[in-house]
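Removed: one protein chain of the complex. Kept in place: all other protein chains.
Per-chain residue numbering starts at 1, and chain names A, B, C, D, E, F and G are given in the order in which the chains are listed.
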């Protein structure tokens, strides 16, 4: 049996790569998916469609194009990992968590101890809180491959 | 016909009161619902259950108690208003927006212009972006009472 | 038992009024709902939100505001009547029919004989095709009140 | 990961072929599906079943046979492209859009600028509006293959 | 709390009246619903719409009009009673049972012992098999009113 | 793309074989599924479990074992064919049709002209009525393989 | 707004009465529902239907009659309380918890500390664990009536 894991959130550190490498090393039967994580590409995703007369509508147009991918990948995921870093608003990560919660898709949060309190609602619907990518990999190993 | 509108997000300004008063003045057929908005009560919602040996688990226990109410009210809402203020992480508001999006419940965001960019994914799934409570009231009037 | 009937489509003739009057005369236990049918109000539904720098985005903003009402009313309807007149594109009426079909909400089409062919897909998923408001009223009487 | 894209609407120009060729050139991992686009075959789809005593019932019988395919393909699609040309009623395209909207399947509209206004409700629930097949291909490339 | 019970099937004996009278005598908090049970009215339900050029299409048109009522009432029912008499095909009753089974709506069958075998699939998904209206009333009393 | 077609109903003639052979000849991309059609095996499906103290419970036990297969196969089917022969009650076929209707799975009925009237409700929710296996094969060819 | 709370599990102590009385004292807007809690009535719920030739089938028949009520009440509940006492298997309580979990209905467990370990899977999907009826009442007060 193979599993699909969606990686949502922070794009400024290499947590995705660490999880993917950790899973590869253990040969876990997992396909990882993600939104487009190149910041500039993502912001410009709808620019080729024309019609971006203000900041709001430019963002709107691009975000709706991005959502085609994100919505499909989240709905196909067996598990999501939702990462919150130290900076930025990262409301899209919390949005993805809420989306998973409503779908009943199990998700794992990945964040440091100092943001426990503002993430309490997000964690209340999570299956696990991890502080390191290694912990996430261990959960994925256990879930997909333990006997 | 009567409508139910869930008010989610910021608890530090009186935007809820403004919307409720505006709707009352127009005699709109709306019942407003909300999470418990008293900050201390909310943080302590699970304390009477005992067993809070760390910050994480105290928050977890309380947030899960709060979720009984929030989940029910969001699932019963016809419309949600999701408010983001100038401060704080407010990840619970973005979480509620994602939850609404997955359910297909139409929601309106309420926030100032300077946070358009970090909210682009949240707005991409919203039906409207308002900058003032008056604008929200006008949408509610139009939706529930225009001919 | 009371029923809710959503009236979708053409806004240039008085078919809504005829159906409502016909049902009232028979005292049928029906609440009728509808989108806002004032053309100018509908086109301007989002104008108070600002940010309408082009025809496309002005229409988009207003149509999304209108959708808050339409989506809720269609999802609450027991039956829909979808009216196609002689003129205009009326794609919103066909859109509503498709929405009803996917939800499994029974709908009745109301249109003249000369547009049978272009409406064949819409009629394929309908429960009945009526040519006059009187026929619609008779279906509603039978459905809600026959013994 | 492979994707399925349903192509709905106009059958008089070669927009389908352009999109399919564009995706093939980029080797996008996409399977394209469509209703039967041969006009005469489609109109005659139910004729072999007998019983077509009037225009209405002939169309009805054929359209219900066509719906077996359409319904299955739309429900299996990850994305739909809904094309409106310059002529004809094309109510089936708007019907498909409404069906997708109710299912939560993301769709892209493809039409020229002069029909923005009558398509505003259809666009309100779309993820993107494209004016050329090339723009659609670019969205599909970005969605299925960008990093 | 009040309950809705849909009564499906045979229209040639007074089993509906017996159940309704039995429930009334016990003042059970139940609203009973049913398809139109007047045979001629039911067969003619669509005749006023014109277009009935063959037996098949006349039946089709009427049955689709009847389905507006039946589908709504079954989907709103908390419980269904499915009655099979000694004569006739009664495929509509078995159809309703299958519909209930797929929805997860609990249903009770009401039939005599000599048709146990052909009804085994229908009974396999039923919550109870009753042989008399009195037994049905007793189940309804227990379900809605026992402490 | 491959399709799954569930064949439900009569087990006394070779209509299943005719459809399967017709599809094979045309190399249609279809997997056919079916309940166990050996009458004695089906009736005895639960006998090895013991506990069959009466006709009713023997039938009940076997029918529930059969339902494990039937329920899975119907829920996985893209299309169902529901066959009614000249004899027997065949309530299970009508039950399967109702189940498909509630799921939204398109189905084709296959029966002769003399039972149009008692099957009117079953046909009202069907996509097509065929009188011969050849007609069914033609619908399947058109649906799965026409361009 | 009014709430419905389903009380599941142990029938040998007065925990139901304590919760109902506690809620009444606080005038909480709650309707409490429950399976039939009279042990003998529950075991005999199907006896009047005849056909109980063995312990297994007698239990089966009665349990299926009871399920008509239980299934409806759980599906209508906003919240469930699942009580495990010191004795007996109480598999029905755990079954109800699993049913709630799959539906997404929030539930509270009520049990003493010495059975934490065997209930860990049931608690993992619960919103709260209470040890006394007073704690449950406090959660209900907070959920339904706090500002």
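Definition applied: a residue touches a chain if its C-beta (ideal position, glycine included) is under 8 Å from a C-beta of that chain, and two chains touch if they have at least 3 such contacts.
If you're wondering where the values come from, they're calculated on a predicted model, not measured in any experiment.
**Q** So which bits of chain F touch the chain we can't see?
**A** 31, 33, 36-38, 41, 45-46, 48-51, 61, 64-65, 67-69, 71-72, 76
**Q** Mind listing the chain A residues that contact the chain we can't see here?
**A** Touch with the absent chain occurs at residues 1, 3, 78-79, 104, 106, 108, 127-131, 135, 138-139, 142-144, 146-147.
**Q** Contact with the hidden chain only, please: which chain G residues?
**A** These residues of chain G touch the chain that is not shown: 55-56, 59-60, 62-64, 66-67, 70, 84, 88-103, 113, 115-125, 129.
The definition used in the following text is that only the chains that are shown with their structure count from here on.
**Q** Determine whether chain B and chain C, two copies of the same sequence, contact each other through the same residue numbers or different ones, counting it as same when over half of the numbers at the interface appear on both sides.
**A** different
**Q** Quick one: point me to the chain whose Cα centre is farthest from that of chain F.
**A** B
**Q** With chain centres defined as C-alpha means, what is the inter-centre distance between chain C and chain E in Å?
**A** Computed from C-alpha means, the inter-chain centre distance equals 31 Å.
**Q** Where in chain B do residues touch two or more other chains at once?
**A** Chain B, residues with two or more chain partners: 64, 67, 104, 129.
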